[in-house]
Structures are given as structure tokens and as C-alpha cells.
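Heads up, one of the protein chains got dropped from this complex, but the rest are sitting where they should.
Which chain is which? They are A and B, in the order written, and residues in each are numbered from 1.
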Amino acid sequence: MNILEIEAIDTFIGQFHILEGVSLSVPLGAITVILGRNGAGKTTTLRSIMGMTPPRSGSIRFEGKPIGGKRPYTIAQMGIGYVPEHRAIFKELSVHQNLEIAERRRGDLHRQAAFIFELFPDLERLAHLSGGALSGGQQQMLAIARALVPDNRLLLIDEPSEGLAPVIIEHLMAAIKRLSGQMTVLLVEQNFRMASRLAEHYAIIEEGRSVATGAMADLRGDEVLIRRYLGVTTGGAA
Amino acid sequence: MWRLLRANWLPLIILVFLIAFPFIVGALTASSPLGLLRGDRVIMRGDSVRWQAVLIEVFILAILAMSYNLLFGFTGVISFGHALFFGLGGYTLGIMLERTDLAKGSALIVGIVVGLVLSGLISVLIGLVSLRLRGVYFTIFTLAIAQMFFIYFSRLELTNAEDGFAIGALPGWLDPSQDRLGFYYLALGLFAFTFLLIRRLIHSPTGAIFQAIRENEDRARAIGYNTLTFKLIALALAGMIAAVAGMLFVILNKKVGPEILSVTYTVNPLLMTIIGGIGTFAGPIVGASSLHLLDTIFRDLTITIGGSAIKIADVWDLLLGLIFIAVVLIFPKGFSGLWLARQKKPRPDAKL
Partner (left out) sequence: MIKQSQRTSIIAIIVIFGGLIGFSFVTAGSLGDFGITMLSGLFQGMLLFLVASGLSIVFGLMGVLNFAQGGFFMLGAYVAYDIQHPGGLIDLTGAIPDPNVRFIFAVVGAAIVGAVLGFGFERGLLRPLYARPVFQLVLTFGVSLVIVQVVKALWTTTPYSWTETFGVREGFFELFGQRFSTYRLFVVVSGFALIAAIWLLLQRTRIGIIIRAGVEDSAMVEALGINVRAVFAFVFTLGCAVATLGGAIAAPFLGASAGLGDSFLLASIAVVVLGGLGSYGGTAIGSLLVGLAVSVVASYATRYLNAPVWASLTPMLLLILVLLIRPSGLFGEER
């Protein structure tokens, strides 16, 4: 069963045609990764799902219900959490306020606090610091934690490893792996090694088109596909 | 030759019409385009002469709006200090004519040259200190500078503070109260020249860089253009053209006062550009003429609604406000946007 079904969406930014018929299925309860070169349209795909760059045509269904044409906040309220690239945490707010603001019902944070602080123990210690005072890794953890506060069934995570040290990436990977036990994750990741270890499914986007999808296990053995679309070898990191 | 005519049929027809206009109005209203002869002097009376003045003001406002559009529409630089250059041109010319010992003719030449040089220099100076400011900070910085000039000249004794001063020392051929028709053709000529100059400029490589800056300044810089230099060029040119408009304006009214430095003369070209169509060649002209003509035609009108007579002049600002609101909400690309849409020429959005 698929929690998210994207069918042939076309998305424009200004006069630029960014997505030209992207289709994608996200199986329930697993981690799916979107792969592709820089500028292929990975981030725009996530933003199209959220309704932040609404597609002009095609359809997106979440848990069977169409979400195309809806405003981003209603899409989020249906149960989708968004962790954008560059984290987009609120620097002027405290760590605690960054989490609190994501509540959809009073008490969301209280209910989820134990789970969040078990995943990211640092955040509990830093709760009263302002978001801008955190390191890059801590900001990334906060951005993911923020998406865990309300009752989300699907998490969209954009480039979590970007600009972070290997130790921190390991820590984040473990956390994402753990939380995927509770919800579905759709990940955009340049770091192929990280992606291939984490995800069970993959989709490759090339110049705004989806060119390949399948099980991660199959992709790992398919040197040709990897070299053609991702420009990396299985052995090397991105 | 034929191709050139075909491609420019509309501007050419309009130009021919404008050249003939004083005579057309004269023929229709049986008034002389030269004014009335009273004894041995000519006085400026009659419909033709009156309409010449209206159109002269349209030309002046259109020149001002075109200069603003060069910055705002084509280069993407949003300055709120444009009135400064309009006023500076007017004040420089006025001071040279009325507050120096120079003879009429030389005062005129010195006034024009100094006015242009000063406007160019001050634009570049302001640009140098302020163009590193981003977005609204730049816009408000230019507003602050212009306001300072406005306040300063509103209190300056040399120029009669708020009352301003009259210009009497004009050579006869330039004096609109002696030779209206001559001044009409001068203003028309400058108007046509500005139109051609800006069109030529925008179609040149320099103009392409202006538009690249408007679309995405960071990218233009990344390609290797020194965007600051090009923005300074745009500022200086727009400032000098606005100064020309200001000079024509004070000659037409034969008066210099601080109102020519006020925000009004920044807001007017801004609104005219938007109403006509941002970043189009015709936009500022359409905006300036429609606003000024509406103003002239309706100002003296009285309409009766349910027994109570309403003088349009009393509610003109209200109508103007409503027009702005309506245009902004209903015709986002301005009046000339409607024309362009009909022609179905794809045009890149001005993204403003």
C-alpha cells in the first residue's frame, strides 16, 4: 500500500518548467529516497507535495485523498511533516518555542516530548537557547524534531546531511531509521552512501522527469544506472 | 524603409497626430493655434492654446515617467527619490535665470548644463553610497535624501522658501506665454527624443544588462557584469532625463517652488508607470496621458446624482485613489498590458 501517490505532475517556477511529469509512489511505513543530480527537481518535488510550489497539472494523493490545489497549511494538517533544506528553523525563537509552534493541538509537544528527547537528547539540554545559537547539526535535529511534534504520518526530509560532519550524519541516520518505525519517510539525499544504507525504496529524478524507481537493494547492484544518473560509484561517497 | 514603417506604424501615427494636434483643435474650435492678437501683442487665449498647455504637461509627465520606468521597469531599481532630480533640474534652471547676473541666453545654457551635470553627479553620488543597501533599505534611503532636499528648499530664503519664485527672464522663443506653439513643439521633440533614446538604450547590450539585473542581479553579477556600474549608469541617465522634465515644467509654469521636489513627483511617475504597464515602452506614456487627461477633462465637470450636484474637482482625489485601487486589482499589467495581451506576444513578466 502506498501512503503517497504522485502522478505526472508539472511544476513551474516563474516561467521555468521545473518538473515535467514526475510520478512517484511512496510505500507506507518505509523510507523512500529521491535521488538525482543537483537541480534535477528533487526539492521542487517535495515543495510540490507541500503545495508551496503547486503543480499546474497531474495529481497527488495522500492516504488516498487528493491534496492537489490545497494550501500548504491544510496539506500539513492532513499529517505531513516537512523538514526543508537548510533546516529553516526560527533563529529568533528558543528551541522550546521552535517545537511549541509546531503543535496542532494543545499538548502535542507534551505527548511527544519523551520520544523527541530520546531521539535527540541534546535538544532537551538546549531548550532555552535561541535557535540561532545552535550548531548546524543541532539545527538539523531541531528541524526534524519540529516535524515530530504533531501527529504526522509522512515526513518529507530534504538533504539532512548537507554540510554536516560524518559523526553527526551517523547520529542523524540512526535517528531517522528509528523514527521510520513510527511513520513513513520520503527523503531527498545527495549522499548516496547514506541514502543507500537508510532507504528501502528509491526514485531517480533527472531534469524534471522521474526516470527510475524500485527497491534500493536492486539499485545497489546496478552500476550502470547509478553511474548514468547519479555520477557516483557504489563504493565512493558523494 | 517599408519594414521600419510597418514595425513602427503606431508611434508614427501618434507622432503625426501630435504634430498636427494644435491645428486640429484650432480647426475644430475655430481658434488660432498661435493665440489671439490683441493690438500689437499676442495673448495666449483660445481652445487650441489651452489644449497645447495640457499636452505639454502630458509630454513633461511622460518624460518623467519614462525616466522612472528606465530605473523601475527596466533595471529593477526601486528609488523613491526621483522627485529630487525633477526638482533639481527645475531649481537649477530657475536659480540661474532669476538669481544670477547672467544674461538671459547664457543663463539658460548654463542652467541647462549645470542642471544636467548636477543631476548626473548627485545620482552617482547617491548611488555610490546607497546601492549596497538591499531592497527596501535602498528605496527608503533615496526617499530620505529627496525629502531632505524638499524640506531644505521649503525653508531656503534664496528661493523664497515655501512660496517659490516666478521666472520672468525667459528668451521670447522659449516663453510659453509668448510662443506657446514653439514650446509645444520643443516639448514634443524632447518627448519623442526620450522615447527613442530609451528604446535604443534598452535594445542595446547595455539595456540587456539592465534587464538581466532586473531579472536576477546575483546571476548577472555571477556572469561577470559589474552590476553596480550599470545601476549607476541607469540612475544617472534617469536622473538627467528627470531633470530635463523638471526644467520644462518650470518653464511651462514660469514658477519654481518646493512642490516640484515633493514626494508627489516620485509617486506620480510610479503610478503612471504602473497604470500604463511596468517595463514597457508605451506604459509610462499611456499612464501619463490617461491620468493627466482624465484630470483635465473631469476636473471642471459637475455631475448630478439624486438631486445633489457634485463637482468632480472636489472628489477628484477620491476618484484617483479608486482608480489606483481598481487598476492594481484588475489590470495587473496596466492598460498597455491589455493591448499586449491582445497582440499575444509573449513577454517576460516584470516580476515585481
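Convention: a residue touches a chain if its C-beta (ideal position, glycine included) is under 8 Å from a C-beta of that chain, and two chains touch if they have at least 3 such contacts.
Every value quoted in this text rests on a predicted model; they were computed, and no experiment measured them.
S.K.: Which of A:56, A:71 or A:227 touches the chain that is not shown?
M.R.: Per the contact definition at the top, the residue touching the missing chain is A:71.
S.K.: Write down which of B:23, B:152 or B:193 is the residue touching the left-out chain.
M.R.: Final answer for the missing-chain contact: B:152.
S.K.: Identify the residue among B:59, B:74, B:91 or B:141 that touches the chain left out of the display.
M.R.: Looking across B:59, B:74, B:91 or B:141, the contact with the absent chain belongs to B:141.
S.K.: By the contact definition given up top, give the residues of chain B that touch the hidden chain.
M.R.: On the side of chain B, residues 78, 129-130, 132-134, 136-137, 140-141, 143-145, 147-148, 151-152, 154-155, 263, 267, 270-271, 274, 278, 315, 317-318, 320-325, 328-329, 332, 352 touch the unshown chain.
S.K.: Spell out the interface residues on chain A facing the chain that's missing from view.
M.R.: Residues of chain A in touch with the missing chain: 50, 52, 71-73, 76-77, 82, 84, 88, 90-93, 97, 100-102, 104, 130, 132-133, 146, 150.
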